[in-house]
Every structure is written in C-alpha cells, then in structure tokens.
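Below is a slice of the complex: some chains, not all, each in place.
Each chain gets a letter, A, B, C and D, in the order it is written, and its residues are counted from 1.
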C-alpha cells in the first residue's frame, strides 16, 4: 500500500492569497479577444463591422449635425439637422395643449419623474409609500390637473392632449390598468370552477389572437355601433380601454406562469394556518408569483409602451404622430430621418430604462431572501 | 371497496351558503349570466343601431366586383374582373408571404445573434447584446417606417438601376429579376430532386447501419448536400437546361417581364425579421442557459468534446424551453405584419380591412372576417404547439 | 387563547382530541384510506409509520381538511368536520401542521411567517402577535434569527421555524408529516430535540416519521399503516419488541436494517 | 335625432381629413384649417351659434364611412366624392357639393410627358379606399394601358412615396394635387397633366334617414352660397342685417320670416354663419384660392351667375 505523507494533520494550514494572475490589458485582450485563430478573425471582423456601421451614424448624428437655428436655412445638409426637432420641441412634449395651461402638464410630469426617481434610486426609503403615491395619488392628481374643469381650472379636452404627455399617459394608464386585470384573469384561468376557467381562457385567447390595430380601429370608429345610441365615450378613454384589455391578456399569461411556479405546498401551508382563498392569494401566492415574473411583467410593460405608437393609426397625436404631422409641414420637408430617429430615441430611452430597472430590481430582490 | 357514487354523507352540514360546492355553483351561474347578458346587450345594440342607421348587412358584397388594383398579387387578380372576396384572399396570401419570409429570416438571425451573445469573444458578445437592446426597445412601427425610407432613399430610379447580375436590377421600385418560364422536359429536374431526397434518406439509414456495425461514421451532411444539389443540377444540365427566362428590360417607365420584389415587401420583411430576431436571440440565450450546469458537467465527465456536448446534450434540452416561446414570437410576427398598412404593403389589413372596407362600408363583416383570420392562425398554431409539447415533454413518472 | 376556549366551548367536555371513524378516501378510483378508525386522546403522542404510499400523509392531511374525504367522520377537538367553510376554518385553527419540506413563506421573514396567522386569522394586534411569536421562536431556540428570511437559514433551522409557526396558532393538536426526512443528517437531531420537548410538555401530536429512536422515546402509541389501513397500533415497547403482524415485522426489518 | 343630440351636447363632431392642406390640416398651433374644416364650423355656427363648438375627428380615407355610420361623427366633411353607391348602399346621404373637382395626375417634368395617354406601364401612387383608386383602374383599362398601383393609407404618404421616386405618377383630385405638390421637396419639378379623368363632386355626408339633420347641413351650404351671391360678407353682415338691401337678404339674415325655426334652428342661423365663418367665396379664397398657397382658380366652383356650377337655393 502506498505510503501516506501525513496521516493526521492537526495544525491548520493558513489560508493564503491566490497566486497573482497575470493581469493587465494584454492578458485581457488575449483571453477575451484573441484566444485562438478563429477568435481573432471573429474579433477583427466584428471590429470592422462596428467601424463600418457605427462610425457613419456617429458622424451623421453628432459630428456633422446642426444643432442651433430656427429654420430650414440653418441646416447645412451634411449631417442631421436637429433644428427640426428643437423648433417643434414644445409640440412634441405638450401636443396641442393650450399654451396658458401647460404649467399643469409640467407639474404632472415633474411629479411623475420625481416618483420614478424615488422608486429607482435604491438609497431612498419608503418605497411602499412611493408606490402607493404612484398608483393612487398621482393618477388622481394627474387626472384633475390635466383634464381640468374642477377647482376653477379650465377644462382641456383630451383631443388637445398630445405628444410625450399623451404617450406617457397612455402607457401609464395601460400599465396600471392591465396588471390587476391580468392578475384576476390569471387567477380565473387557474380556478377550479370550470365555467370561470373557460371564460378566462376564451377572453385571453381572443385578445392574444388579434392584432392591436384592429382592436384600436374597432374601438375608435366602431364602438358607437355596439352601445346604445347617446352613450358617449371619450376617444382617448376608448383607446385606453382597448389597450388595457389587450395587454391584460398578455399580462395574465405572464402571471399565470408565475403562479404555476409556486409550489403547491405554499398554498397548503397557508390553508393549514387557517387562511382563506383570498388571503392566501394576497399574502402568500401573489407576492411570490409576481416577484418571480418581474422580467415577464416588465417585458409586457415595454411592449405596451412601444405599442402606444400605434394610436397614430386612430388619430391620436402621440410623440410619433406629432413628429409625423411635422414632417408634412411644407417648411420642413425632407427631415423624415431626423424625425424618426428622434422618435426612436425617445421610445428607446424609456424602454431601455425600464428593462434595466427590472434587471436591477430582480437582482436586489433575489439578494434579499437568499443566502 | 368501490368508490361511493354519492359522496360526503356527513352529519351536521352547515348552512347552504357556506358550502363551498354551493358557493362555487352559484358564483359560476351568476358569472355566466352576466357575461351572456353583456353579450346579448352588445348584440342587441348592434342590431338596433345597424337597423336604425340603414346600414346594409350580410356577406353579399364578397361577390361584387372590386375594381381597384393591388400592387402585389400572388394569385390571379385583376381590377376589372375580381371580386371583393378575391381581395380577401389576395390580402391573406400577402400576409402569409411576408410572415413566412419574416419567420425564416428572424429565426436565422435570432439564432446567430443568440449564440453570438454567448460567445467567449468579448467584442462579438457585446455587439450581439447591443443589437438586442437596440432593436427590442424601439417600436416596430418606427422601424418599419425607418427601413422603408432608408430603402427608398438609398435606391436609384429605374433609369439608373443597379444591374447586379445578368437580368437582375435593383431600383426604387424594388428588385427586378428574371422569371423562370418552364419548357418541355423540365419536369425531369424536380423528379431528380425527389430521387435525391429519397437517396439522402437512404444514405442516412445506411450510414446509421454502418456505424452500428463498424463504429465508423460517414460524413453524412456533406454527402447528402452533394446529392441534393448535385443530382438535380446534373439532370438539368443533361436535359439541356429546359428553362427559359423572362428577362426584364427597361421599357418606358418600368421594367417589363421578369418578377418584381416590392420595396414595401423588403422594408416590411427587414423590419419584421430584425425586430423579431432580437426577441428570438434572447430566447435562444436563456434557453441554452436554462439547461442546468450539471448537464454540461456530466457530458464533460463523459469526455464529450464541446461541440458534441452542445449538439447532443444542451441544444436538445434547450429546444424544449425555446420552441414554445419562439412560436409565440412567430405569432407576434404574423400579427405585427398588419402594420404593413403604414407603408402600403398590400396585406390583409391594408387591402381587405382597408380598401375593401372603405369601398363597401360593411365594417362589421369585414372586421369580423379579418379578426377571425388572425384568431384562427393563432389558435391553430397554439394547438400545434400543445401537440408538440405533449410529445416532446420529458417523460416523467 | 380565545380559540382554544372557543373549540372547547363547542365541544363540551371532550377527552379525545381527534376522533376518526370509518374514514374512507379515494383518489379517483384508487382507494387510499380504508375504514380508518382512530381516537387520539388529549395529550396523546402518536407516531405513524409504514411503507411509502401506504396513505400516512393522506391520513393526517385529512385531519385538517387539506384533503377531502368521501366517507366517514372526523371530529377534531369536539368539532365535527363538514363541508361548511366556517367549520373547516375553525378546525384548522385547532390544528397545527408541520410539513416535510417546511413550506415556509420565502418572501416573509421568520417573524412575519409566525405572525401571519395570528394577525390575519385570529385578528390579534401586531404587537401582541409578535411578542407571542418571539416566545415560540425562543422555545425552538431560534429567536436570534427572527428577522432573517427562511432562505438564509439551514434546513434544520427552517424546520424549527415551521414548528414555531404552527405553535403560534395555539393549536390543540400538532400534525407532523415526516418533519426530518428532508434534512441533512447533521440537522435531524436539532429538530427532533425540539419535538421531544414539545411532547414532554403534553402537546397532542400525530407524527409521521421513520425516526424510530424518536418513536421509542416519546410515543404513547405507534401506528403501522399499509395499503391504506391501520395494520397495527401499539405502545412502542410492544410495537418494536413484539410486533404482532407479519407485515410490521417485515417493515421493521427493512427500516432498522442497514 | 342628430340635431337634438348636437344641441344637447353643445358640440358638433365633425370628421375631417387628417392632413390635407387647404381642406383640413392642423397648423403649427394645432388649430384646424381648411375649407372642409370651415364648413364644419359653419354648421356649428348655424346650429349652436358658435363656430368653435366643433370637435374635429381626423379620419383616414379608410375610416371615414365607418366612423360616420357608427355615429362616431355627426357629419363627414372630408373631401368625399358623391357617388351612387355611397349615396345608396352605405346608409349615407350627401348633403350637397362644396367643391367640384376632377381627378388629375402629376408627373415629374423631366419625364417629358404631356398627356396622361402616354403613361402606359407607369407606377402610380394613390390613396387607398378612394374613388380615385377606382377611377384610375377604369381610365387605364379604357385606354388599354397597363399600370402599377402603389396604394398608401393616407394622402401624405402618397406624396412621400412620389417624392422618393417610388412612383412615376401621383394621382388624386386635382385640388388635392395642388396641395400635395406643396409637400414635395421641389414643387417646381413636377407638372399636373391636363386630363381630368373623372368627375369628383366633393361634399359633406350625413347618415341616411335623418332628414332634418341632412337639411340643416344642406341649407348651411346654400346659406354660404346665397350670401356670396348677395354680396354679404363677414365684414358687412351686421350692416346688411340692420338695413337689408333686398327682401332676399332680409329673409336670409333672419329679419323676415322664421326660416331658421322651420329647420329647428334659431332665425339668425345664417347671420351666425356669415358673421363668424364668412360666405362661400371667403371660405374658398382663404383656404384654397388666391389668398392661399394653393392658388386654385374658382373654375366650376364659381357661382352660376359667374359661369360656374355653384347654385344656392333661395331662402323663401
């Protein structure tokens, strides 16, 4: 039998620091980019691609671009002409909201962004209060302020709304409305009552099966056919309801996947503690399920946000439609690229922000209760 | 002992309304009544409103002459002879065409980008990541418009067409290319293709037998590719290339002859596939990452090399996760193709729920048919998906 | 202690805490429990064992109506089980249950786990609920972890929290379904110790377990189940030393074997 | 009935085009401008006494009839051609003609084309769901020519498509062509061909079966025409009301008779229209005529007394 160098070893071998890995730029490049012939070629091709693709864009959008001025004459034509955007800035933000009343929009937007900041910045305390303010107080304040007609504020009809404020309104209402509806549908789809389940399935599959633009078309021009004569709905309200119903179906499927992932034992433990169905859902199942599907929920939010651009098809002037309307201005023909790029940027900033935030949130929550 | 047919013979039942069975029954009946009530209400209103406003109803209009022309028709259609019913089919086929093209391209791009994101090459992984973040977060409508204008702007007028290959021209009207015109004797070539397919199947079977007996493998993939391409090509050449081409030529404004790919189609196709590919890439990445680490470790400890591990162990398992999600992206793509209406590609929504609706004014019928089409596509695909899931799901106890 | 009183009030002078008579249960066509008769006296400690699939879990899950039975009667702390939702909730308040996989709520802290039922079901003020919960956590020697999340605890600690959570309802009877079988060997002991203590304090207990050491130490009766019926029920000495049924003997041979 | 609904609502809902210079388009302040828009205002002035009480619903060509049928709008004033099928089978009624138009074609000058007959094989940009689209098919078939239609949703897009070279020809009602021409990057590089390939009487549309409302709309148009014929303008209307020159003027302006009340309106209905919106001539000149960028001739839209087709029925 082989000799053993040490039979016992009572003395503790001290923990040593690891041998220093050869660091530095060169080693980083070698391992990450040029770790073999294939890899090197791939790196070079990629680099070439980036230079060929990205550089002209930067050149056009930043270096050769025109930034200041007030009319078409200020555009040199070599790069992008952002003057087109800056002259229309206020329309892009406020739409046709009356000049004198725009301070109301400003307040709402300021509150909105402040609340977002509160929710996003981890150091700030009392997130629950912020969420409550965001879900209950802000909508009421925004509704009173934007619509007016109360407290001596002049009434501003929704058809005067437009631009970014409209986009944000539609997105926010859609998001706040579709989530609870989705939760109810998801619970319904998992219900033990066959009729409830069947109805939820039909509802969900219907909305998931048809394109949103047909829904918007129906809600914007055909709705009066379905309701008694004389009943009136605001056009914006109709778009909102259409969007909410449409996305609640998607939300329901996301939530359902979360519900499915929760172990049956959780519900049983709740029952054993004497909690009834609704308490069990509220205190045990939903908090876990929703947390689990945060990525899915945020993805749905993002999709919803992007699809607000479709209200263009029904004649509401959101960011995109306002810019498109501007493109037909005969003083500013030929700036479609700038217009679309800018609109894309607006949407991108919001969507990317949301997706990043969801990733951070997910990580933060994970850290919370795992070792 | 047999299960009793009537259960729960227990003493001291509580009041009826506290019995869960009774409760659930009452609740369901109430819910059903409410839903039926709402439906009846809507139907009643619609009937009354249609009546009151003297709007014509029924599907007779489908037999009326359409009288407008459509820029892309995959089936026979002429503005002076075809009916509105025909416009429905034309639109449907155009929708299916762009969807099919989009699905193929999106899948290929999506898989490549998804794999690139997992590449050990830092630069490539980052580039793929940037691709996903950019295209996923911009509304599709914008991307369609952007590509349309980018395509239109970068292409020359017909007179200055770019001549790519012989008979291929690219200009702002689209890609114009020769159209094949079959000559007698051509049928031998497709026949040869059929033979090649059968041959390939045989080859695979024999190769498997060979492996089972000797352990040696044949290079099945290159062999079968050679067979599939080579044989038809050989037959085609031997039969004297019995295929004439209708070569496009510039006449007056446009090219005559040949086939044409519309720029609307190209822009829509690009936008749909680039956009959807960003989502597919994410699915591919997370699908591969969802296979537990233990699987890779087990494969390694069996000394399977990396490529084999991916092909035999990781991808088959990742597929199960990916396929349902990718399918729902396909469905989204099909629904999203309805945005064609923004750039004038003649899809179902543009042609039928657009022009035909406007010429006939029969909104209810037209919208119902349109929604039914999308709904059926979605339901059919879902049904197929369930079938797939049932067959592919891991066998459990 | 209002619900204990409440339970007692309905029941008058009960001596048997759980009374099961001619209980039958089917899953579909599969007959899981066959004519079970069982009477558990106040303060009695019962260990149930038997091969896998013999219906042990099903039996104790019937006692707090996690599973519905089709025939027979169950009376818990004087309250007969019916289809009445109120009645079921009343019974559940009298019965604490500890699961094999703990089933703690991972999104709540240990303390919140324990206070959930007192606050929402028994409508106690939060402060009082927390105080009482801390006492129970103390008793299972885990009070110092009260503000951690279950995911941050070891298996043994989690199971002790699960016990404390059940105790916080002041149940009249505790059910344990293989409470130690999901634990690493090193952690089994700490959980068993807590259970032994509990038994010594006079808690009525029904415990499904294969820990025969535990059965010997605390059980008043050991029940052996097989194929859905109670095959043998005897005090531990008789059970281990002179099992009457051949099936019991076979089973004991396997369990104590390796 | 629609009239009562509008009155009780206090707002007229009017469907207009979502962007067509001279007919209806929002200016940079978001105010709607154009002859179609002004007609809506005239109806609002007649019914509610206030031309600002209009809610404009911008509609694409495809949406317009559905929106009117469904009751989404009370009145469609969206350069819509009066045709038999629309009048008879869609549950709609045309109330009159606000603009006599004809379909024309626009091509680039550098093609060197002078007649529509030379367009064999051309690609044509056209707005989907219009009579234009149908006329186009008829015209090319009648002349045995081939063409390639590229149909866009909205007229803006047809112009953009034409501008980018997607089509050789842009076709539309010739008044629209004049408007769309202004949206091109170089308006001087194109010509409008002389042929008018169709008759395009454009007018306001209401739902069928509401005689009263149809008459209100129709008489609003006549009031505009009568005012121009009598030389009543928004500037001199007060004066004319105080001292009418003719008995006709007195009846029109509500000094004599109760013609407004017969319709369910107030007697100063026409006064309100003229005072606050102007007469037909003013509308025309301001929006599409000499005072506008479109600079259209009156042509057939001149009064009958000037050799045109516009003819207002007498208020009597």
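Please note the rule applied: a residue touches a chain if its C-beta (ideal position, glycine included) is under 8 Å from a C-beta of that chain, and two chains touch if they have at least 3 such contacts.
All of these numbers come straight from a predicted model, not from anything done at the bench.
Visitor: Please count each kind of protein chain across the complete complex and record the totals against the labels shown.
Guide: Formula for all protein chains in this file: A x1, B x1, C x2, D x1.
The definition used in the following text is that only the chains that are shown with their structure count from here on.
Visitor: With a step meaning a move to a chain it touches, how many steps does the shortest path from chain C to chain D take?
Guide: 2
Visitor: Please identify the chain lying most centrally, where each chain is represented by the average of its Cα atoms.
Guide: A
Visitor: Could you grab the centroid distance between chain A and chain C? Build each centroid from C-alpha atoms only and quote it in angstrom.
Guide: Inter-chain centre distance comes to 47 Å.
Visitor: Mark out which residues of chain D touch at least two other chains, giving numbers and ranges.
Guide: Within chain D, the residues that touch at least two other chains are 63, 66, 69-71.
Visitor: Considering chain B alone, which of its residues make contact with at least two other chains?
Guide: Chain B, residues with two or more chain partners: 49, 52, 149, 153, 341-342, 363.
Visitor: Chain pairs that touch, all of them, please.
Guide: Once each pair is checked, the touching ones are A-B, A-C, A-D, B-C, B-D.
Visitor: Would you tell me which residues of chain A are touching chain C in their complex?
Guide: The touching residues are 263, 265-266, 268-276, 279, 283-284, 287-288, 291, 368-371.
Visitor: Sort out for me which residues of chain A touch chain B in the complex.
Guide: 32-33, 35, 39, 42-43, 46-47, 49-50, 192-196, 199, 205-206, 208-214, 217-218, 221-222, 224-229, 302, 306-307, 309-310, 312-313, 320, 336-337, 340-341, 343-344, 347-348, 351-352, 355
Visitor: Name, in rising order, each residue of chain D that touches chain A in their complex.
Guide: Listed in rising order, the residues of chain D that touch chain A are 5, 9, 18-19, 21, 25-26, 28-30, 55-60, 63, 66-67, 69-72, 156, 160, 163, 182-185, 293.
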